[in-house]
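The complex appears here without one of its protein chains, the remainder shown in place.
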Amino acid sequence: MSEKTSVLNKAKKLASDFWNGKPHEERRLGDLYLDKTGLYKHREWRGFKDTMYYFNMIWLYNYGHMVTDIMKYGGGLKGLPLFLKGVWRYRWLGQTYLPVMHWYDRGLEGMRGEGLRASAWHYRAMTSETIRQFMRMLAADQKTGGSKELYDRTPAHDETVWGGIFYPWRDRMDDVPLQMIPYFVTCHVNNHVVLNYIDAAQSIGLPGDPCPMCQAECGIFLQDDVPEYYPFVITSNEACDGSVGTSVIQDWMMDRPLFAMPQPMQFDDPLVQEHCAREIEECWKFIEEQSGMPMNMDELKKHLEEQNELQRFEWEKWDVAANTDYYPINGVAQALYRIYQSQDGNREIWHETDKKVRKILEKCVEKKINSFPKTRHRVIAWSCAPLYYSHWCTWAYNCWGLNCIINMDSLMFDMTIRTDTYENMLMDMALYHEWAPMRRMAVGGMHHIFELWENMEKFHCDMVMMYDQLQCKGMQGVHGLFEDEFRARDIHAIWMPHALPDKRTVSRSEIRGIINDYMTTIMHEKPLDPTLLEFDDSEGW
Amino acid sequence: MRDLKHLIKMEDMLQQANNELVREAQAEGRKAIGYTCYYMPEVLLDLPGCFAVRLRAPNCQTPTMATYYMSGRTCHYGRSLMERALEGGFNFLDAQMATETCTVTCRFQEHLQRMDIIQNPNFFVEFSDVPFKKTENSVLHYKKQLQAHVLDKLHEKFGIDTSDEALLKAIEQHNEVCRLVTEIGNYRKLPVPTITGYEFAVIMLTTLTCPKDKILPMLRETAEEMKTRQPDLKPTWKIKVAVAGAENDDPDFIKLIESCGAIVVADRYCYGSLPGREEIIVNEGQTPLDAIARHYLNTSCCPRFMPQDLMRGRKQYLADVCREYNADGLIVESNKFCEYWSYERTIDALIMPRDFDIPTCSIEKEYINSASGQLRTRFQAFVESVELKKLHDHAAKKAES
Partner (left out) sequence: MKNVLKALKILFLACTGLYLVLFLVYWFDLDGKALFYGVEPFLKNHYDKMKRKDPLEVVYKTDTPNYEYNK
């Protein structure tokens, strides 16, 4: 009987594993990796439904769209040769576009059901918007024979100048940030590429200690790897010293009309708003002068109202994330989508995605579906994340049950913009501009960085993943006070050292080691999947 | 050269922030107002009833406690100030007028604001927002900030008279200091300068860190003394250099350069006099505050300014300074971890020799230069290379003629 039962049980188990996928503790995801490369011996079996979903609706769907989007945004079939030329000319494009599905794999590892679907839609939106941006760059690029007419209608801006500044011309021009794709997106998809740019910056004598993000953003220009798609530029300070410094080198390399629109630092001060609002107006006059196109206020209002819709849905998402166990979006999808969307501004793809995600979100809440059932700790991630390991939260959940609910970057733009009067609109736009990515909680007074405590409470988090960007002077300058506060408040906080885009300073493996040490020695916990504790992905994308 | 009468006393004044003249002024009931950056107009802090003290942390070797708070990866200057504050060296301050103009000094001042470091129950920190541009919008903004966060606070907390008359009085005193410092500094332009870079650095720093009225008599005497001062019969230097760059309040750094055969004839760095000791002009019909705001924005050559014409124009300014002061070469320095000057130094080191034919030595230093051996080697090599260039240029000219 026992043998028969045992065989039967085995068969049942096999059938269950085939249909549902293995239970979390039996997955052994670490066994799937090929040493060092981050490649898979074979991809994960997530159960029949989810594997088929991943294969059809993520892998095939996105590979397909990676071709059709090129045509969609590149003006039909002619988009394909344009794209190929770009791949051949620009390192950041060639080396990051093709392995993009591995970026999905890393971020969505171990995920199932609604969580997998909702997070994948976020990834899909970012991929689509990235294609849109670089196809516009290429279509207007004078280095690879792009259209002069498009060149005249494609202003460039620093990635922390909010796309909303250009809303009054969105019916005639299309603004493209300078570093968003060549630098920011690149780091997430293929972390090797950016190293060329950091080295390029240091090759002209720049010391190694300034923020490596700024170094990389300078190096792209020094390597002559930025498409020449723009007749003029709007730049900003990205509200940090290193970025101001970078602008000097960038300006030299760009060598074209440049309007500086720095974000004021003391943004709590009501006196600052008026000044910033006037800066925006000056910027608009500069754009009018350079482009010869007057502003369209209706267009501005329309886009702002649409952007407000995106913000309202984000608030709904935060509400579900904060107050229920049914939030279906994982930490990395939440962080990257939100920072991308809020900085980029109003685009059709964000609305399409939010519509799909809303359905999933509502379903999860109605049916009480917990996409992260193995959550042991609700984690809030604070300060700026390692770009080469933004998917650490996927690993941390799979290995330790650390569920990253929310992060600092997501919470930056916590506002809608009034459109009832010109004055109100301008004032709100000024404030939005001041709350630039990475900055709202980092400058303008230390109390902003300590908003962590109220957000911990709001999102019911019991643990902090404290990003420790080793070359960020602002965050390093407040290190000790955080230590003191963590002790005084008896908060479990894991310091995660990193150098933003530069994996050579602290590798992914070292980051995992730090988390492992904390979880075993301080928390005395056992891993959910011990095969994920240690593995070598040093050569992986 | 004959020793300057007040040099030793001035050197003494630089040994600690709470020096004899500061103590004297406080004993008279005046308030000591600390600041770190040129963007905080010292003239406003020198109103009758208070005086400005630009903070330094002389002789701070290892900022151990500050490194706990600000990590070892931030600028040594900011950390040294923090260390000095934690040691109690700034307890004499009545207020700190702060700016968020560079990250680490901002963080230092935020620590003063947040933690109970300064043992003075009435001590407070007030931040002003400083614009990144020099446009009318920037001037208007800056003026409002200075009114609200400096003048109004000084009046509210200490009852300081901040009327136009009081401001004009402060400007008058400030201008006299500037005139005298400029007059003394101009001796550096002579073919054979009658003042060394070190001596001038000491004088300049004293004017930043001591109450102006207390230092003025010494400045006046020094200016008189300079009129008859003769250079050494045989100069001890081989070349003249200008020094540009980040925060430097260490006269010994200048002494180090001068011990390598270069005389420092121009000081275009934070805490230097170029710019910094130009007189404030109040035009007819203009309010003193408007004149002050415009003056400080327009004279500053800080790498924090972002408009294209200013980013590029400051290279021209540097070249003009080198020409005006007959410098044979330029030393551009930045403090380790200073991001503004890391970039500015890099581009200066590339552009100045290429576009302006000015030999340039680019160095990274600490706040207190413990690595002086390495720096000495760099400076000696630079002096040799400039000397060689001068010889080649001379020979080429001779051959031409």
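Order of writing sets the labels: A and B. Residues in every chain begin at 1.
Here is the rule we go by: contacts are C-beta pairs under 8 Å (C-beta built on N, C-alpha and C of every residue); 3 or more make two chains touch, one makes a residue touch a chain.
A quick note: this is a predicted structure, and the numbers were derived from the prediction, not measured.
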- Query: Which displayed chains make contact with the chain that has been left out?
  - Reply: A, B
- Message: From the list A:Y151, A:W252, A:F450 or A:W495, pick the residue that touches the absent chain.
- Response: A:W252
- Which of A:K4, A:H42, A:K368 or A:H524 touches the chain that is not shown? A:H42
- Item | Touch list for chain A against the chain that is not drawn | 37, 39-43, 55, 59-60, 63, 87-88, 91, 94-95, 98-99, 101-102, 105, 196, 204, 221-225, 252-253, 255, 257-259, 278, 281-282, 285-286, 541
- For chain B, residues touching the missing partner are 135-137, 307-309, 312-313, 315-316, 350-351, 354-355
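In this text, only the chains that are shown with their structure count from here on.
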- Message: Could you work out how far the Cα centre of chain A sits from that of chain B, in whole Å?
- Response: 41
- Could you please specify the touching residues of chain B with respect to chain A in the complex? 68-71, 73-75, 78, 100, 102-104, 106-108, 110-111, 113-115, 127-133, 135, 137-138, 140-141, 144-145, 148, 303-304, 306-308, 311-312, 334, 336-347, 349-350, 362, 364
- Message: Could you list, by residue number, the parts of chain A that touch chain B in their complex?
- Response: 204-207, 209-211, 214, 218, 235, 237, 240-242, 244-249, 251-252, 257-260, 262, 264-266, 269, 271-272, 274-275, 278-279, 282, 443-446, 470-471, 473-474, 476-481, 483
